[in-house]
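Of the protein chains in this complex, all but one are displayed in their positions.
Naming follows writing order (A, B and C), and every chain is counted from residue 1.
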Amino acid sequence: MNRSPMTQTIKTKVLVVGGGPGGYVAAIRCGQLGLDTVLVEADRLGGTCLIRGCIPSKAIIHAAGQFESMARAAQAPRFGIALDTAPRVDFAATTRWKETIVDRLNGGVRALLARAKVRVLSGWGTFSDAKTCKVATAAGEIVIVAEHVILATGSTPVELPSLKFGGRVISSTDLLSLQALPQRLVVVGAGYIGLELGIALRKLGVAVSIVEAQSQILPLYDAKLVEPLRRWLERHGVAVYVGAKVLGLNSRGDAVEAETRQGDKLTLPADRVLVTVGRQPLTSGWGLEEMAVAMHGRFVKIDDRCATSTSNVWAIGDLVGEPMLAHKASAQGEMVAEIIAGKRRRFDVRAIPAICFTEPEIVSVGQDLDAAGGDATMVGVFPLQANGRALSMDAGDDGGFVRVIARKSDHLVLGIQAVGQHVSELAGEFATAIEMGAVLEDIAGTIHAHPSLGEAFHEAVLKSLGHAIHI
Amino acid sequence: MTRFIFRLPDIGEGVTQAEIVAWHVRVGDRVAEDQTLVDVMSEKATVDMTSPVAGVVVAINGEAGDFVPVGSTLVEFEVDGVADSSDTKPVPAAAVSPKPAPPVKAPAKQAPKKTPVPPVMLAEPESAIRASTDTPLASPAVRRRAHELGIALQYVPGSAAAGRITEQDLDDFIARGGVAAAPPIDSQGDRYAKRHGVRETKLIGLRRRIAERMQEAKRNIPHFGYVEEFDMTELEALRRELNEDRRENRPKLTLLPFFMRAIVALVPEFPHINSRYDEEPGVLRSYDAVHIGIATQSDAGLMVPVVRHCESLDLWGCARELSRVTAAARDGTATRDELSGSTITLTSLGTLGGISATPVINAPEVAIIGPNKLVDRPVVRDGQIAIRTLMNLSCSFDHRIVDGHDAARFVAQLRRLIEKPARLFMDRP
Amino acid sequence: MASMNMVQALNSALDLALQRDEDTLIFGQDVGYFGGVFRVTDKLQEKHGVTRCFDAPIAEGGIIATAIGMGAYGLRPVVEIQFADYILPAFDQLVSEAARLRYRSGGQFSAPITVRSPYGGGIFGGQTHSQSPEAIFAHISGLKTVIPSNPYDAKGLLLASIADDDPVIFLEPKRVYNGPFDGYHDRALKTWAEHPMGEVPEEYYTVPLGKAAIVRPGSAMTLLAYGTMVHVAAAAIEESGIDAELLDLRSIVPLDIDTIVASVKRTGRCVIVHEASRYGGFGAELSALVQERCFHYLRSPIERVAGWDTPYPYAFEWDYFPGPARVEAAMRRTLEP
Partner (left out) sequence: MEDDKLSLHIPTPRARPGDPVTFDHISIPAAGLVRRPEISASEEQLRDLPYDLIRVLDPDGKAVGPWNPQLSADHLRRGLRAMLLTRIFDDQLFRAHRQGKTTFFMKSAGEEAIGASQSLALRASDMCFPTYRVVSWLMARDYPVVDLVNQIYSNANDPLKGRQLPILYSARDYGFYSLSGNVGTRIGHAVGWAMASAYKRDTRIAIGYIGEGSTAEGDFHEALTFASVYRAPVILCVTNNQWAISSFQGIAGGEATTFAAKAIAYGLPGLRVDGNDFLAVHAATEWAAQRARANHGATLIELFTYRAAGHSTSDDPTKYRPTNEEQAWPLGDPIERLKQHLLGIGEWSELRHTELIAELTEHVRGACKEADAVGTFGKSKPSAREMFEDVYKEPDWRLIEQRRELGV
């Protein structure tokens, strides 16, 4: 590796590669702990989550929700409100509004990093050994030599060989920057990303159909939990083909061809094809193979301190394994910073909450029925239609509920799930309960504000203890 | 203009210092690159130092004859333009002492002593108090603090619901020096509340070996127990006297040396008792040499160091060897052959004694002799009541080798010698 | 008593050996008039005569062969191999001849020779001036291998080696010739003047072979080291604040197994440190011995800290040389529950 003499070399204590929720949180915490830190990000600060994932999709979903309620009001008055003409959507303007939110948050992250005295280098970094990274910046090549390296390169969408991205076939990133809505959208892959975006576009009036190889949409959740969502899709004319294998585009290239398990062929016309069959860790193109870091399948292998096999090289977030969630990455990033600063820490969490911003929303923390449904457990379910707050928000009729699962022997709460409109905001209470090792009596003994959706959780617990009040 | 510091470079093979021979420049001289500055001499060679830069000499360090440690400043220059100093080793400018000086005492700069991290709690966990499969329940704060202190929550009893460990539980655990408490008495002080604690201790090391050997002995050897009462009055008197005026290099006499000499005396008459039985080939090996195993309690558990060739040791010799091997066993320095090869074993619980016992034979031996505690009791002697010092002797014999009658005769002979210790010192008792 | 560095202590030993026994003589490359590239034989030819300390051709095999011949005759030659890395051409003479002569001749002939050689790294000597070949010799029955870590031991052990009737390989850690070196290469260099073991009696004395020294008594664990690593281990103990016992083995054949076993039985933990590369290094034998004799007393796996399994890399001296940080890390690993 011949270095021309003009290359600038920086020595630093910590080098963070990747400015997503894992990387920038790690960098900020390092800065707070007084560690001399450099963050390298090739794209924009905030990573997938902020720039082309969680945040922008939530914005589009919110806009879609507004549009749908107005459209229904234009059809027939709701709670006495009527609209004379149906609403129109200029999707380009919607995406522009979404961008303003992304820019504000991106600016926020930049400010936080600056306050934590983290030096941010924008450019693509390539490692030549475990502690030396050459960054191609606009101002020329900079070589960083670090004592500690935190790898937070995140993940990228999985591409189907039969449906390569490009032209009509788009990824979630492309969809969030469309300038115009398609007439007909085919979603390949009924994971939470495919369903969130598919449902949003359906609300915006797009004809949507969904193809899923497994036998159920949202295969990671138990069937009862997914049932209200399945019914919404049915009621809103979204065609769902489960157990169907995609073959590719047809010869004219304007329709998706698939084959059901029974063997009959499907031809689904599509202006756009959204492929969301999963994400894969970004492990190539930046010199990982030069670092002698051990792998665990397609992920980087780590221990319970996020330490890789190579001393003082740490890895966090989507790069190290499931669940690929921003808040997991941030928690790991914070922990690694504290370990590098000399504290004794390990990643020892009982609960990582997961939310689907589908219609209705789904929240799940801890074990669901598939994992803990046996006779050693006790279950309590409370339907949202019996919850005053839900009714007051016209949110009780989609079959939503809150469910708690506990251990019979000592009433330890093992898992909490909810499906329904607005339930996403209950994720915090559910996670706290499980992380604190709450037993049913702890929840039962906690007064839940009235009226609130949280009461449904309280009542679900009372139900499991056999003395619910409101059902 | 920037300042350039030229240090005495490491001129190779661990040379630590050099003596200045002659300067070729003075402060204020302008020197060209590679111009000779100074000649220095190490034990190995006289070397001329040339200037790495062009510039003006602003300071020189040390006169001819001085000793300069490797790495300390030699010459300082003012150079035009940027030039980083030739620091190959950021070493503090060492004191230079005038000629002739013994090797310069480079100031051993006390390296900033890292405050020793409080050694991780070496709480030697006695035992986990919950099955290893189910993970201990605690809040994130409690888990973090425990991890910081190096405490595995597996060993911390939880008083809250579902065995959850509270801050208080952790504090109590630490207060107790990191040892699991006796089963936690119910908080209302109710002594009769049910107790739930279960402690698992894996048998390892010495404990495991003792368990295996005892089990093997009990399973294979048909033990025949025999208890006899000995009148120790005369022997105790003799022992006290011998101890009082013994020479200072001699250890205090206990009972066991007398038994050792008694056994030695009887072995010729009862050779099959001083032997080891090899089961597979069914061979009994009787030994002329008398290697007596001494059952000894060490903190790691029961050990049986061996006094070898007791036949070659007098009373004091037996006493000295006895205390040596038992001490070695207790402090773990006994070698492999000091812990094996016994032909017969003596086991005594000393003052704990008990009135009688059923000692387990130290396989593959065939007999074990167990003196119990001494006690003064009234007995009838020649029709009169007399207070005598009495002691039971509990022995076990391998009934495959030693018949009951044989055992009784052996113990009777033993009693004759112990009750009349004088006989111990005659050639043919 | 006088303050001596290791070179002066060795010089004093050789001077006394020549003085006391006319059958003792010294030869090797550049050891005569010049006094040796490390000054160990300085002024000996001038003081004792040209046939008592003279230069030898660059033929390590020849040097050992002729030394064995002299030994068989009845002399007691003390030869120098300029760097331990250059001893390999003499390996056949040392193994097939010196080590086996007494054994194969039914005790009629023996080779009471002493082979001195500077060894070990820490001086940017690269592949051919930094190696530690002690494990190769430890494996050969018939050879003794002695390694001093300080001037006092160096003189006593060298005189004991010369007096010993068996062939002795005497490896001198050249990095500590002029001063104790604890691995902190960026700190000011120390000299032996300020170290207790730099006080060396001027008269004749010996330090027995096969007797380890307890450099620092302790209870938490046992560190086994020799040569320069004694000072590195001492620095690691100081730095870590752990109450560890440090043994300087001083000779690896004969090995003081009793002191090692007693110590490990007491502390229950063992860390072995040597400069030579790890795989098949002498640490492997020490680890096997401790495991065989103290297994039931061990509370954690035995740790070995050594050079990496690569040829000695010139420019990466301080990435290769096992310093206090790596020793402390190994010590901490033995403490983890």
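The criterion applied here is as follows: contacts are C-beta pairs under 8 Å (C-beta built on N, C-alpha and C of every residue); 3 or more make two chains touch, one makes a residue touch a chain.
Note that the structure is a prediction, hence the values are computed from the model and not measured.
Although it is left out of the displayed model, the omitted chain contacts the following shown chains in the full complex: A, B, C.
Among C:71, C:112 or C:125, the one in contact with the hidden chain is C:125. Residue B:10 is the one among B:10, B:76 or B:231 that touches the chain not shown.
On the side of subunit C, the interface with the absent chain consists of residues 29-30, 32-34, 37, 50-51, 54-62, 83, 85-86, 89, 124-129, 278-279, 308-311, 313-316, 319-320, using the contact rule stated above.
The chain not displayed touches subunit B at residues 6-7, 9-13, 34, 44-52, 86, 88-89. For subunit A, the residues touching the absent chain in the complete assembly are 1-3, 5, 128-132, 290, 292-294, 309-313.
Note that only the chains that are shown with their structure count from here on.
Taking the mean of all protein C-alpha atoms as the reference point, the chain centroid lying nearest to it belongs to B. Centroid to centroid, with C-alpha atoms defining each point, subunit A and subunit C lie 62 Å apart.
In subunit B, the residues touching two or more other chains are 150. Shared contact sites, meaning residues of subunit C that touch two or more other chains, are absent.
Within the complex, the subunit B residues that touch subunit A are 137-140, 143-144, 147-148, 150, 161-164. Residues of subunit A that touch subunit B in their complex: 343-346, 348-349, 407, 410-412, 435-437, 439, 441-442. Per the touch definition, subunit C reaches subunit B in the complex via residues 3, 5, 7, 37-39, 122-125, 174-179, 181, 184-191, 193-194, 220, 238-242, 262, 265-266, 293, 296-297, 335-337.
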